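Of the protein chains in this complex, one is absent; all others appear in place.
After this line comes chain A, so read on.
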Amino acid sequence: MLSRIAESLYWIGRYVERAEDTARILDVHLHRMVADPWVDEEIACRSLLAVMGVGGADGPVTSARVVGLLGLDEQNPSSVVGALAAARENARGARETVSSEMWECLNTTWHGLPDARRRVEQQGVHAFFRWVRERCSVMAGLTDATMSRDEGWHFLVLGRSVERVDMTARLLSTHVRAGGSIPSWLTLLRSCGAWETFLRTYRGSLDDRYAAEFLLLDRLFPRSVFAALSRAEACLSELEPDPGRAGVATDVQRIVGRARTGLEFRGADELMTDLGGVLSSLERTCSQINDAVSRRYFRQTSAVSWVPEAVA
């Protein structure tokens, strides 16, 4: 597979996941502003922007401003709208590789963005976020149903998994920074679509430890950090079919494996006492994975430099 196409598929995976997760995070945030009477909106908003890596906002920061920056800013590929546009642009450059249905889904979504903005004005942001989640789910479903499980698939799922680790860590960070009250755990689990599974798993015992444990370590819930890291590991081993005699073949496998075992074998108690540290270390890990994947697969060949000579 062409390196450029592999890179595009990886980024389609990342951007679609990013759009969905950002919509979920914003949804949690707005819900908390309404549900928690003691929250300081300014501080909560600044904290969210910091967690999402959008720094340096001048002047007063309101929830509306946060929605503008993280939800609707077309120029920023980390915003919901920006990520959907970037996913579509990547798919356009890889159109002979993604299935027609996947392409049509991303393209139709992209065409629907102006309408979505109108929807925000008329029906409020929740309607918009809901639409985003639905579109991303359609994309995930079509990817699942129409894409051959070849190299391209592994790159796409790898991108999705890396983004999911990153975003789930950020989601937990927003919570830790906000002091982690019980009602907000509830909102947070709900926004991940994890509430009901969580209840069934822990039979209604809602406390900090279980909630964090669930989102970090649950083996069965697909949005947990552990599940996403395991998925990424599986993709990487498919991409490197020759396991070799000892250890793993690539840097990126080492990084992912270390992160996964770090969670798995440190134990929930130890993780909880240093949750903030664990989460920021996960974010750094994602950045390292990204670099290592790029080096390994997307810049396969040495660059050929060509210096045109001036013709007299």
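The working rule: a contact is a pair of C-beta atoms (placed from the backbone, for glycine too) under 8 Å apart; a residue touches a chain by one contact, two chains touch by 3 or more; residues count from 1.
Everything below uses one rule, namely that contacts and distances are computed from a predicted model.
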item	value
Listed names "Nitrogen fixation protein", "Circularly permuted ATP-grasp type 2 domain-containing protein", "Multiple sugar transport system permease protein" or "Sodium:proton antiporter", with the criterion being the UniProt name of the chain not displayed	"Circularly permuted ATP-grasp type 2 domain-containing protein"
Full-complex contact with the absent chain, from A:95, A:190 or A:209	A:95
Option from A:104, A:144 or A:196 whose C-beta touches the chain left out	A:104
Positions on chain A where the hidden chain makes contact	1-8, 10-11, 53, 76-78, 86, 89-90, 92-93, 95-96, 100, 103-104, 107-108, 111, 151, 155, 166, 239, 286-287, 290-291, 294, 297-298, 300-301, 304, 306, 308-309, 311
